[in-house]
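The other protein chains are all here in position, but one chain of the complex has been omitted.
Chain IDs A and B follow the sequence of writing; residue 1 opens each chain.
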Amino acid sequence: MAKRIKRAATAVLAALSLAVMLGACSGTGSSAEKVTINVFNWGEYIGETTIADFEKTYPNIKVNYENFTTNEDMYVKIKTGGSAYDVAIPSDYMIKRMLDEGLLNKIDMSGIPNYKYIDGRFKSLSYDPGNEYSVPYMWGTVGILYNKTMVSDPTDTWKILWNEKYKKQIIMPDSERDSIGVTLKMLGYSMNTKNIAELEEARKALIQQKPLVQAYVVDEVRDIMIGESAALAVVWSGDAYYCMSENENLAYSIPKEGTNYWFDSMVIPTTSKHKKEAEIFINFMCDPKIAFNNADYIGYATPNTEVMKLLDPALVADRNAYPLKEDLESSEIFEYPGDEVNKEYSRIWTEVKAD
Amino acid sequence: MKKAVKKLYLFLIYLFLYAPVFTLIIFSFNNSKSRAHWDGFTFKWYGELFRDKQIMTSLTYTLTVALLASLTATIVGTAAAVGIFNMKKLGKSLVMNLTYLPVLNPDIVTGISLMILFIFINLKLGFTTLLLAHITFNLPYVILSVLPKLKQLNKHLFEAALDLGAVPLHAFRKVILPEIMPGVVTGFLLAFTLSLDDFIISFFTTGSGVSTLSITVYSMARRGVNPKINALSTLMFIVVLVLLLIINKRSSAGEGSGGAKETAKLSNLI
Partner (left out) sequence: MKKGWVSYPYIFWMILFTLVPLLLVLYYSLTAPDPSGNSVLTADNFRRFIEPIYIKVLARSIVLALTSTLICLLVGYPVAMILSGRDLSRRNLLVLLFVIPMWMNFLLRTYAWMTLLDRKGVLNSLLGMVGLPRLNILYTDAAVILGMVYNFLPFMVLPIFSVLSKIDRSVVEAAEDLGSDSFTVFRRIIFPLSFPGVVSGITMVFMPAVTTFIISKLLGGSQYMLIGNLIEDQFTRVYDWNFGSAVSIVMMLLILVSMGIMSRYDKEDMGGGLL
């Protein structure tokens, strides 16, 4: 009996060690000089072949590509210092926070010649006035993605998300700044408010909205909306354009109360051990051909002037996809409200979900 | 009549247990990405699965960690079990309480407490921390598998060997070890399976660049339909099925519900 188990176990063991060794061999390859960089990006936020293209162009750099779901998740991973990322792609307000806390390395712009393709409109922004720490990757807005066959009311206002008619048909983002921000706009306040009374009001509105919400998700929203499992969703513009290309019943609207427009930029955290290679990667991402592949696949607005020439002119002319300055007059960029108020944002989102 | 009802009930339960698995298997051959519509037969997702670097890397990590962790846990744990068995009453109960601690503790607490420790002692989260965490939650199961076998042992066996002039280590290897071997093997297999299946503790104790299969599936599942996951499930199901059938066939003459008992032991870590 024991012998039988032993024999079976030995067989299993042998097979597994073989598998491990094979895997290890194919994984590490032959050259010992290879550098591995850890790239930390949002889910579904890069062209299908970009990483493979990069590794083909730079055979001595291996990319370890990982995803996060929200700015906050990413921040905690980097802040705890447990993990060493070489490139991360946070948004505006989070870049400011990380910069203030000394989590970002200065980028050597001379190593990024492709930076010249970035439109001046996306340089010298408040979170990085000297253009020393970040290289813009994509930008976009937050809006309402809705199914034309299921929604009859006007979608040009955030108030529709509180309409009882769409009970269990509404998808909200599981991301504190976005959900609270949209609610603040609905109430007529600033998305960057530091007024606790206004935030409390937003909390109440979100709790009141909860019975109408089908789910709080981030990346899953694409499947849900394409599959017509919900009528309305608060989404980022790129997700909206991706879904619209998959299902023609869908449309995207930016409510008149104004919204959040945001910039996701590539940064090098101080935990990086391969700054040179990180810069090579960032430069590669700004290469017009690569940046075109990215923008074309994920559907967000590119800050790259060359890429805009390559894209479908109808898309670039679409003022929902590429809003002009005057379209964004009532809209805001998220700012980091400081640690004290930020705690309130976090607390409110915890309480909304806890209710 | 009564028999028919019983059969029907059992059938429904097995349907409930297997419906999700079979759905995944069927849809792994579906030509379209959809969850609901059949659009022709294909093997393409299997090809894509093997080309998916992320999945393949995490598979390698999963197997490496499970193998190293369960081997280490088996060696350290077997030695520990022998030591514990020979301890005085007070020491024994203290150590046994320590052993039960991670078994009874919710996984999420084990996970975050280890994460806090690693960050506290400034250890970069990654392969090392993942391995340390896996060894830690494997150890008690090895001990709990080996101890009962030691209890069944004839106490005078070892002394007799010493009296006959054997050095302790030699006596242990020749006399004790063969007797407790089934417990050691059970402990190893248990530890290995637990390592393979773990998600929560790995989730908190791993860092950049190192991800287990569970973690990869989690991040993929959150991004919605992915036929590659279906293909992966199908392959895993077949492997598990074949392994279990072989083990069951080899041991069915001896223990009846051995598999069941072991599965019951798994419970606390899932």
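Observations on the structure shown:
Convention: contacts are C-beta pairs under 8 Å (C-beta built on N, C-alpha and C of every residue); 3 or more make two chains touch, one makes a residue touch a chain.
Keep in mind that this is a model prediction, so the values were computed, not measured.
Checked against the hidden chain, the listed residues A:D92, A:D128 or A:D174 yield one contact partner: A:D174.
Across B:L49, B:V82, B:V184 or B:V210, the single residue that touches the chain missing here is B:V82.
From the options B:L125, B:V210 or B:I229, the residue with contact to the unseen chain in the full assembly is B:I229.
Interface with the hidden chain, as seen from subunit B, comprises residues 6, 9-10, 13-14, 16-21, 23-24, 27, 35-37, 76-77, 79-84, 86-87, 91, 95, 98-110, 112-117, 120, 132-133, 135-136, 139, 143-144, 148, 158-159, 168, 172, 176, 193, 196-197, 199-200, 204, 213-214, 217-218, 221-222, 225, 229-230, 232-233, 236-237, 240-241, 244-245, 248, 252, 256-257, 259-261, 263-268, 270. For subunit A, the residues in touch with the chain missing from this view are 70, 72-73, 75-76, 79-80, 168, 174, 176, 210, 213-217, 227-229, 346-347, 350-351, 353-355.
We take it that only the chains that are shown with their structure count from here on.
Here subunit B touches subunit A in the complex through residues 34-35, 54, 56-57, 59-60, 63-64, 67, 115, 118-119, 124-126, 129, 181-182, 185-186, 188-189, 207-209, 211, 219, 222-225, 243, 246-247, 250-251, 253-255, going by the rule given at the top. On the side of subunit A, the complex with subunit B involves touching residues 1-2, 4-9, 12-13, 16-17, 19-20, 23-24, 27, 36, 38, 40, 43-44, 64-67, 69, 77, 80-85, 217-220, 222-224, 227.
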